[in-house]
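Every protein chain but one is kept in place in this view of the complex.
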Amino acid sequence: MANIVVFLCRCFGEIDNTIDFDFLRKELSRDPSVSSLSIVDSLCLETDIEKAAFQIKETHADKVLIAACSTLSRGNLTVDGLIKEGVERHKIGLVDIREGCSWIHGNDSEGATKKAKDLINMGIAALQHKEVSEDISVTVNPDALIIGAGPAGLAAATSLAKTGLKVNILERTNAPGGMLRLISRCYPDNEDASDKLEPYIREVETNPLITLHPQSKIASIEGDTGNFTVQFSSQGKDNSIQSGIIIVATGAKIFFPTGLYRYGEIRNVITQMELERQFLKGSFDAGKTVFIQCTGARNKERPYCSTICCPISLKNATRLAEEEPGPEVFILHRGIMTPGNTLEKYYRDTLSKGVQFIRFEEERPPRIMGDDHVDHVEVYDAVNGITRKIETDLVVLSTPLVPNNDNARLAQMLGIEVDRYGFFSEIYPMHPLETKMDGIFICGSARWPVSSDQAMTQGEAAAMKAVSYLRQSEIAASTLSRVPGLKSGHARVDPDFCTGCGNCVAACPFDACHLEKLGDRYISTVNMMRCKACGSCVPVCPNGSMQIPEHNYRMVGEMIKRAF
Amino acid sequence: MNEPRILVFACRWCGLIGADAAGKKRISLPARFRVIPVECAALVETDAILRALAGGIDGVAILGCHIGGCRYNNANQTAIKRMELLKDLLDTTGIGSNRLLFSFGTAHEDYQFEEIIKNFFDELAVLSPLDPWLAPFGVIS
Amino acid sequence: MLEKTKDIAKQILEEKKAGGIFGLMRNRWNVVQPHMFEDPAELDALVLEPKWLLAKLAMSILRSSPENYKLAVVCRGCDERALIELIKRNQIEKERILTIGIACSQEQAAICLCDRPYPAKLDAGKKVSGVDPFQDERVREFLIGNDKKRMEKWATVLKRCIKCYGCRNSCPICVCEPCKLEDDIWVQRGAVPAEMITFHLIRAFHLSDTCVACGACQEACPVNIPLLYLQLSMRETLKEKYGYEAGLNPEVKSPILSVVFEEPDTDREYPAWINSLREKDGY
Partner (left out) sequence: MGTKFTKTICPYCGTGCGLIIKVEDGVAVATYPDSEHPVSRGSLCIKGWSAHEFIHHPDRLTSPLLRKGDAFQEIPWDEAIPMAAGKLRETAAKYGGDAVCGLSSAKCTNEENYLFQKLMRMAFKTNNVDHCARLCHAPTTVAMAQTLGSGAMTNSISDLAGADCILVIGSNTAESHPVIMGEIYKAIDGGATLIVVDPRKTAVVQNAKIHLPINPGTDIPLLCGMMKHIIDEGLYDKDFVKARMEGFEELNEFISAWTVEKASGECGINPELIKLVAETYAKAKESAIVYCMGITQHACGTANVLAICDLAMLCGHVGKEYSGIYPLRGQNNVQGACDMGALPNVYPGYQSVSDPAIRDKFQKAWGVELSDKPGLTVTEIIGSAGKDTRTVYIMAENPALSDPDVNHVLESLKALDFLIVHDIFLTETAKFAHLVFPGTCFAEKSGTFTNTERRFQLLRKAVDPPGNAKEDFTILCLLGSALGLDFSYNHPGEVMEEIASLTPAYGGIRFDRLERGGLQWPCPDSDHPGTQYLHKDRFTRGRGLFVIPEHTPPKELPDDDYPYYLSTGRMFAHYHTGTMTRRSPFLNREAEKAYAEINPEDAIHLDVKDGEKIKITTRRGSIITTARITKRVSKGCIFAPFHFTEARANMLTNPVLDPLSKIPEFKVCAANVKKESQDD
C-alpha cells in the first residue's frame, strides 16, 4: 500500500474559510494509504516548498498529494519548486481545492467540504494508479538540410552557415535562385533580381560549410527529429545525407491559364512570367497593354488570393508607363491587394504614372476580341456601370502561384501534412513555420505564396528555429512538447494484448504509431519522438493495450468510483 | 430528482482554463460537479463515460477546444465524432443523449463555463433518475 | 445453388487454389457441423443450411496452419463482410482467404433483418432484396418513441442477461484477448445479471463502426436480448454522415479513426490531393 504524504493548504484562510479542514483531517486519517497529513498556511512560498520537500524526503513518502490552488494560478509553482528540490515529477499529485472548490462554491461550505473530500480521494486514487512512461533521448546530428534553393532556401542556408553549421541544399533545377532567376526586377524596391540573388549565390559557392546538390530528386526520407536520412539522386549519382533538421523551401509554381481569356488560342495574350522574360531579354515593344488580374484565382477551384500578382502588375505597369513615349496601360482588376505602407506607396506611384484601373466582377469577366491576334478588350466597368471597349496590342494575365505537383508525395515522405489547397500546412497558427514533425520547418512559397523578400525573411526565421534544435547535442523526447513545459508522458503499448488492428496507426495525428510484424502477428509500436501524449490512440484501441501511463484507464476508473 | 451529479472531463488547454477563470471570478455554482483534467478531449474514453453513468453519475460533460484550434493537430475532431456516435447509442437505449454534453470551444471563458454547467444542471434535474440501470447487485463502494 | 457451390469448391481443390474448403457438413445421421473439406470426395456432404458464422473460425484455422496455407470459405453476405473487417484489422492476410459467395433466401433476410443479404462476390444463388430493419415493428418499439417507455423496455430485456459472454464470443469481429468486459474496472465481476450500462453498452460501442449486422450475437443469446438493435442507429449515422458501412472495402478504414472531417454536408470541399487516410496507411 503506497504511503502518501498529503499537504492541505489553508492559503491564509482563502480555502479553509469555506472548507472544514477538521472534517477532512478526520476523513483522511481513516484512509490507510495516507501516511501523514499536514495542514499549512501556504505552499507556494520558497520557505514552504523547502519545508515540504524536507518532510517528503524525511518520511520516504512514495507519493505526495498537494491540495491547494489550481495549476494555472500557483499550483505549478509549488510542483516545480518540489521538483527542483529533488522530488520526482511523477510522485507529485495536485488537487485544486481553491478555484475548483472553495472559491467556486463560496456560499455552500457543506457542499464544498464534501467536494474537497471527494477531490482529495480522487487525487489519492490517481496517485496510487499513476505510472511513469519511459523517455528516450537522441543524439542530434548537427548538420542541416534544406530542400529547395530559392530565395527562402538560400536565406536559410546562409544564416545557418553564419552560425557555423554545415548545410546541404538539394535543388531540383541545376542552379540556385528559384523563380528570381526568371524575373528582371523585384518589387517593392525595384531592385534587379540578379543583384538581389548575387550575394547569396556567392556565399553558397564560396562558403565551405554550404554544399549545393543541383538536379537532385529525393527518393526517400527516413528518421525522426534530430536524425533524418535523405536518400536522393543528384546529377545522376545516388547519394544520402544525414541531418538534424530539414527546412522545406520548395517554393511554388506558376498557374498556366489554359482556356482562360483565350490564352494559347490567339497571339499577344501572355502571362506575367512571359512579360518578365521579355523585360529580361529587353525585347519588349511598348505598345498598348491591358493587365487582367485574378486569372484563375479567387474562384471555386482555387478559392485563395495569391498575394503577389497585384504588386507584380503594378511593378510591370509602372515600368511600361515610364517608357518614352509611355503606352496607354490599363489594369482590369477585382480589387487591388497592396497591404502595408511600401505597397500602398507603390500603388500611388503607378496611379501617378497614368495607369488606368478598371474594376470588374467575377461573374462578368473581360472578353478578348480579335481573330488571330488581340485587337480590343470588352469589359463591364463595375464602378461606372458601363461596358468599355479598350483597343490594345497586348493582354497580360496575372495568374496565382499553385503548389508544386509533388507536394503531397514529399509531405508523405516527410511525415507532415498539406492543407486543403495543397501547400504545406503548419501545425498551429501560433507556430507558423513548424510542422507536425518537430525538426521539419516550412518557409517561402512552399508554405504560402509570398514575395521574394518575405520568402527570405521566413527562410532566416526557419533557420533560427532550426538552430534551437541543432545547438543541443542530445534531445529528450519529453522536451518535444506541443504545449509549454514538458510532455505529460508517452503512449505505451502492451505487446501481449495488442491485436495489431491498426486503429491507433490511423487515429494518431502525429503518425507516432506503426505496426511491426512479430512472428505471425502485428504489434503496434510507439515512436516516442513523435508521440505528444494527446491520447487520440487510447479510446480507439479496442482492448486498452494502448495507454498513456500517466493517465491510464485504471486510474480514471478509480477516480470515477470515488467522484461522489 | 435531488441535485443531479455531473462529471466534467476538461481539456487542460481550454475547458480547465474556463473552470479556473470561473473560480477566480468567484462565480457560485452548485457543488455537485467534479472535474477530471485531461490532456486533450480525444483522451476521454467512452468506457469511462459509461462507467460514470453506471456508477450513479447523472451527466458527463466533455469540454474540448475549438475545431481546428486543438494543439494536437485536430485530435479533438475524433473526439467529436466519437461523442456523436455515443449520443446515438444513449438515445437508442432510452437513457437519453442529453446526459452527455460535449462543448468544443465554448468553455474558454468563465461566463461560458458557468453558463454550460448551469444549463446542464437544469437539464438533468428534469430527467428521471437512472437507478434501474445501476449495477443491480452490489452496493457500489 | 448447392450444386454450383460444390462444383466451384471441387474446382478450387483440384486446381490447388486453396488447401481446404471450410463449410458445413452433414453426416449420414444428418447432424450438421462446421468441417474442413480437404479432399474433393468429401464435398458431397457439403450443405449450406443453417446459417452459421464461419469468419472467426476461419481466422483461427488460418492462424494455426502454415504460412502459405490458403483457405476457401463458403460464406454468406455477413460472413464475407466479417472477413473483410478481419482483414482490415490485420487478423487475416488477404491473399490467404478465398470466398465462395452464396446468397441468402428471402426468409433468412427477413429473420436477420438484413439489408444486404448477398455477398459482394456472389458465386451461387440469386440476389434477394434487402430488408430495411427500421420498418420492422419490434425494432421500432425498441428504437423509436418516447424515451421513458423505451428505457423501461430495454431495462426489462437487459436485466435478463446471464453474463454468458456468448454475444462477445460469437461476434466475428470480437478478437481481443483479453477483452475490456473482463476488466473489473469497467464491469463488476462475479454477478448476474451483468451490469447493464457498462457490459452491454461498452460492447455495443466497441462495435459501433465495425458491426456487420450479422445477428450472431442475438442468435447466441440464451435469453433472447435483441442485441442487434443496439447497433442499428449507429450504423445508420455512419452511413448518412460519412457514407461508411463496415465490411465493404478492406482498404477504407472507419471514419471515426481519422482527424479529417469528411462530412459531406459541411460547406467545405476538399481538392483531391488532401492527405487522405489512404496514403497514410503506408505500413
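By letter and in written order, the chains are A, B and C; residue numbering begins at 1 in each of them.
Definition applied: a residue touches a chain if its C-beta (ideal position, glycine included) is under 8 Å from a C-beta of that chain, and two chains touch if they have at least 3 such contacts.
Quantities reported herein were computed from a predicted structural model and do not represent experimental measurements.
Only one of C:Gly145, C:Pro222 or C:Gly243 touches the chain withheld from this view, namely C:Pro222. Where chain C meets the missing chain, the touching residues are 20, 27, 29-36, 38, 50, 52, 57, 60-61, 64-65, 156, 159-160, 162-166, 169-170, 182, 189-193, 219-224.
Note that in this section only the chains that are shown with their structure count from here on.
Chain pair with the highest count of contacting C-beta pairs: A-B.
Centre-to-centre spacing of chain B and chain C amounts to 33 Å, using the average Cα coordinate of each chain. Each chain gets a centre from the mean of its Cα atoms; for chain A and chain C, those two points are 42 Å apart.
Residues of chain C in contact with at least two other chains: 180, 185-186, 256-259. Across the assembly, chain A contributes 417, 507, 509, 536, 540, 544, 553, 557 as residues in contact with two or more other chains. Put simply, chain C touches chain B in their complex at residues 142-143, 147-155, 159, 180, 185-186, 188, 191-193, 195-198, 201-202, 204-205, 208-209, 229-230, 232-234, 237-238, 241, 255-261. Here chain B touches chain A in the complex through residues 5, 7, 12-13, 16-17, 19-20, 22-24, 26-32, 34-36, 38-40, 42-48, 51-52, 55-57, 71-75, 78-79, 82, 140-141, going by the rule given at the top. By the touch rule above, chain B contacts chain C in their complex via residues 46-47, 50-51, 53-54, 67, 73-75, 77-78, 81-82, 84-86, 88-96, 128, 130, 132-133, 135-138.
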